[in-house]
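Of the protein chains in this complex, all but one are displayed in their positions.
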Amino acid sequence: MHHPTPARDDAIEAACGVLQRLRATRPRVHCITNTVAQNFTANALLAMGCVPSMTLAPEEVAAFVTGAQALMVNLGTFDAERRASIDIAVRAAAERKLPWVLDPVFIDRSAERAAFARQLVALRPAALRLNATEFAALGGTETAPGTVAAFARANKLAIALSGETDLVADGVRTLRAENGHPLMARVTAMGCAASALVAASLAVEADAFCAAAAALIVIGVAGERAATKARGPGSFAVAILDALDSLDDETLRRHARVAP
Amino acid sequence: MHHPTPARDDAIEAACGVLQRLRATRPRVHCITNTVAQNFTANALLAMGCVPSMTLAPEEVAAFVTGAQALMVNLGTFDAERRASIDIAVRAAAERKLPWVLDPVFIDRSAERAAFARQLVALRPAALRLNATEFAALGGTETAPGTVAAFARANKLAIALSGETDLVADGVRTLRAENGHPLMARVTAMGCAASALVAASLAVEADAFCAAAAALIVIGVAGERAATKARGPGSFAVAILDALDSLDDETLRRHARVAP
Partner (left out) sequence: MHHPTPARDDAIEAACGVLQRLRATRPRVHCITNTVAQNFTANALLAMGCVPSMTLAPEEVAAFVTGAQALMVNLGTFDAERRASIDIAVRAAAERKLPWVLDPVFIDRSAERAAFARQLVALRPAALRLNATEFAALGGTETAPGTVAAFARANKLAIALSGETDLVADGVRTLRAENGHPLMARVTAMGCAASALVAASLAVEADAFCAAAAALIVIGVAGERAATKARGPGSFAVAILDALDSLDDETLRRHARVAP
């Protein structure tokens, strides 16, 4: 199997396609995430046209996952009950061949979380969304592009690595998404919202590499548009929801910056 | 017992009375709701002049309910511990003859939630706040006005059915509240906040039909005022809190639209 590195226009056109299909089909996206991030993440999904659900209860998470088109699992809530819920949710997703995204938040702070994240990677998420510190805790290596690509290839998934420049890799293709704004790191749950958008994109785009790239392009461009209206991190968190809602193909084509 | 369908002016004047009494008496409203909705719901109650509390712990929920003037129960958080808390809270409310509202969120997604909601209806909430899909899951019927009224009559409660036009019914009277804005469906927890306002209204208005109508008129008018200031769902969620805070009789009388 050989994919050429997509040209700039291909990635941006793919993002436009994802955006259109999200608005048109309004997929259901179930999120298992920490209580800090739930509200902002739900609002980010709603701003994109999706229908979020967020229940964490082991008794019913399978029913919600089964009724959804994609799943996002964030490790920020990590007690015994949540681990049970994640386990049930991931198995329900596998059974239905539903794509899911893993966001191994803060695994650099706790060895138990890192061990649990490694088990989850073995259960075959379609994509991982994380930052460089978390990647190092997961993979045991630095985040040179080569090591990220090797990890993606070995685990048969797409990686969306957030940073000053975002990196997307699936072991065959690589793309740098260069949009974004420093205020994105000053609002809690921005990474979780990005992971939820990767899940949403997977609901309408079978190619995990394209889906991950589309999500990072979308949130990066929205962040830049929001920064032009914001007076600080409080108004930025509000403005990025408005920007996700009003984002269209023309804005994406004009402002998206990607590189191989 | 026979109540005539209230004239337009009666319903709006009743809403003005509820608004004034909320500002004057600042009732305590306890909410058992999901963690996605807690922050926005608390802020909506504070904007109306109420004092919210939100503890979910079975150990102390009875003390909080006993110290409150109304209770709102939302099924969005639904694990074993929450079911225990709801059970304790509802019994504490019954003991003190405290009015309570049931919001059976997402019962269409999970048969267990629907079954639990039916048990709760039998424990006599003063009001139900829900949407058409949830009503269908609860009542087993379509949401024609006649079936809603019949369900209200059979269960001796008021129903506040949210939709493009809201319907309020208690089996004898019916009212359509026509305010609102499409952005209200693009912000998470808006329905939960509406349910909390029904509970707040019940704290100062013994007639559950009038209380439910007042709450829907208030949030619908606030939503319309907020939409004139908003650039999207992010700024709308902020603006509706400002609008709830600044709402007064004159604004209600000028903008409220109700029909039998």
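We call the chains A and B, going by the order they appear; numbering starts again at 1 in every chain.
Following the convention adopted for this analysis, a residue touches a chain if its C-beta (ideal position, glycine included) is under 8 Å from a C-beta of that chain, and two chains touch if they have at least 3 such contacts.
Keep in mind that what you see is a predicted model, and the values were worked out from it rather than measured.
Of the candidate positions B:63, B:80, B:94 or B:111, contact with the unshown chain belongs to B:63. From the options A:138, A:175 or A:189, the residue with contact to the unseen chain in the full assembly is A:189.
What subunit A contributes to its contact with the hidden chain is residues 34-37, 39-40, 76-80, 82, 106, 109-113, 186-189, 230-235, 237-238.
By the touch definition given at the top, subunit B reaches the unshown chain through residues 35, 38-39, 42-43, 46-47, 52-60, 63-64, 67, 81, 229, 237-246.
Following the convention adopted for this analysis, only the chains that are shown with their structure count from here on.
Subunit B has its Cα centroid 34 Å from the Cα centroid of subunit A.
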